[in-house]
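Left out: one protein chain. Kept in place: all the others.
Note that the chains are named A and B in the order they appear, and that numbering of residues resets to 1 at the start of each chain.
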Amino acid sequence: MNWTVKLFKSYIFRRAIRAFITVLIVVTITFFIVRLMPGNPIEIYIGQLMSQYGMTFQEAKNAAAALFSLDLDAPLFSQYLDYMKNLFRGDLGRSFVSQGVKVVELIASYLPWTLFSVGISILLSFTIGITLGIVIAYKRGGLLDQIISSISTVLTSIPNYLLGIILLILLGVQLQLIPVSSMRGTVSPGIKAGFTWEFISDVFKHAALPILTYVLSTVGGWILSMRGSTLNTLGEDFVTVAKARGLPERRITFTYVGRNAILPLFTSLTMQIGFMMGGSALVEFIFVYKGVGWALWSSIGQRDYPVMQGVFLIITIAVIVANFLADLLYGKLDPRIKAGGTE
Amino acid sequence: MKKFKNFLWAVFVQPLILIAQNKIGLAGFIVLLVIIFMSFVGPYIIPLDTKVKLDKIYQPPSWEHILGTDSEGKDVFSQIVHGGKAVLTVAFLAALFSTMIAVTLGITSGFVGGRTDNIIMFITEVVLTIPQFPLLAVLAAFIRLSNPTLLAFILGAVSWPALTRAIRSQALSLRERDFIEAAKILDLGALHIIFSEILPNMMSYITISFVMAMTGAIYSQVGLILLGLVPLSGQNWGIMIQLAWTRGAIFFKDSLSYILSPILAIVLFQWSAVSFTRSLEGIFNPRLRVRR
Partner (left out) sequence: MRENSVLSVQNLHVVYSALRGTVKAVRDVSFELNKKECLAFIGESGSGKSTLGTSLISLIPGTGRVSSGKIIYRGNSKDIDIAKLSENEVRKIRWKEIAMVFQSALNSFNPVLRIWNHILETAKAHGVNDKEFVQKKSLELLELVQLDPERVLKSFPHELSGGMKQRTLIAMSLLLDPKILILDEPTTALDILTQKNIIELLKKIKDELELAMIFISHDLSIAAELADRVATMYGGKIVEIGPTDDIFYRPKHPYTKGLLKAVPKISGGFEELFSIPGEPPDLINPPSGCPFHPRCGYVEEVCKKEAPQLEQVEGNHYVACYKWRGITDGE
């Protein structure tokens, strides 16, 4: 087998292609939503310019075209091609509201905060969840199992933004444990970005509530899934054989039970990434945490369509990339995926 | 007629008998019934308090107002009773739409197989990757979702993929079972096989999916309302939360029950739905049962 055939058959390559196609499709859908929806933003904007600034239709149309980086006189399909071309050059147009500011620059200032808070939350939640899940699976039926399982069920049933409100009320207003108002935003004013204790601790202080919310609202799901998966794995023959081989209990728990029980959770991991990135629109709204979720809300509220379109795209692309990474990790952990070529 | 009876049995009676065997599942089921009863029958029993009483703004719970009063001195409890119907109806319709799409696509995909399966699954995977809530938010920016049915339709239209995938895998496993094989050999016809062999056997699973779809629809629906993206009016738990939030009710001790009541109503519904479906799952999927 020569290397090109190998490449085309490899799991990574096929997953990359699929991720890429998904991005293309999402980009296309977004374009047509923006251009073809009833009351599409470009027409609205043209109308606004005409009524507010007394522009002629042609002037307004030119201004709109510049904003969206589109030639509005060209046929739809060539507009679509232009749009794609611009996108690959990283040009997402300019904001309506903050006149002239490039959407890409706005996104660059919002995205890191969301990736940071959501990323840390997923790591924390997944780690805590699988650890507790395996523990209560080993102690199934006991008091600890019953308590943790019940709490987990309750946590999974609270929508994350409502949990956020409850946390604000409980920690911020009722118990006065945390200074809610100074924790808004992503960093305190006047603190310089850099690798300093002051900056890093400030970043964590501001992200603490969103992270706590994400972790609490997802950890229950991981605990329960891991519990179920561990119980299934404990019944597998290779665990019995491992015991017959006289392997130490620790080795069996980690390498035999734990590692195999995690594998089925990876399908949920990709779902969870999408759900958390999507839910950031609500959680960041509650905590006034200025990431892409907050930007999506504010751009919709201000009818700042180029920003909205860009933010939506970037959220989706982030999810697709994260899913791709999760799949790669899965391929690394499960040798059956890499070699067999079946999914 | 006998078939119809069997169908009813499989859909309604059998799950009930099984639920009664699981304590948490039974608790969830009862709470679910109570909430539904309160939301749909309650409004005829308890009148909505519409009188603005400026001397009774933000009162803590008392015997007169068991959940306190709101920013206009209106009784919160009566709003809770009246505010469930709208939320639950939209969630029900949305779940109905998405389950219908998912069942149709999932069964087609699982049973027809081949290229049809590939195409349906590809579309499903793509839509599944698009984060649901931002998509809804963007759509809400273009479409005025002031009509509950339209809102439900949009909610359903974006939430079918996960369900489709699950139903397809169920259909795939059912396809291999003996009684389906037998029906095929007897040449009973695809529609007959689907309606009298497959659907009844998947009904428990579809019930679970339906309830889970409802919880998902409530999440998105209330989220959209909270962000102010759907111009709904009337009595609605989501609108209550949004009003309480924008009026700053979280900052005062006395206004707490005003904002917490609708939140707890929603959480209680979600919890009972999750417990109910978990116990159903435990019953129908023996692999999930606790090994002793």
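Brief remarks on what is shown
Following the convention adopted for this analysis, a contact is a pair of C-beta atoms (placed from the backbone, for glycine too) under 8 Å apart; a residue touches a chain by one contact, two chains touch by 3 or more.
On a predicted model such as this, the values are computed, not experimentally measured, just so you know.
When the missing chain is restored to the complex, the residue among A:30, A:260 or A:309 that touches it is A:260.
For the options A:208, A:247, A:271 or A:288, the residue in contact with the chain missing from this view is A:247.
With the whole complex as reference, residues 236-238, 240-249, 251, 255-256, 259-260, 263, 333-336, 339-340 of chain A touch the missing chain.
In this section, only the chains that are shown with their structure count from here on.
Chain B makes touch with chain A in their complex at residues 24, 125-126, 128-135, 137-143, 162, 215, 218-219, 222-223, 226-229, 241, 245, 250-251, 253, 256, 259-260, 263, 266-267, 270-271, 273-275, 278, 287-288, 290-292. Of all the residues in chain A, the ones that touch chain B in their complex are 18, 21-22, 25-26, 29, 33, 37-41, 140-141, 150, 153-154, 156-159, 161-162, 165-166, 168-169, 172-174, 224, 228, 231-232, 234-235, 271, 274-275, 277-279, 281-282, 285, 293, 296-297, 300-301, 303, 305, 308-309, 311-312, 315-316, 319-320, 323.
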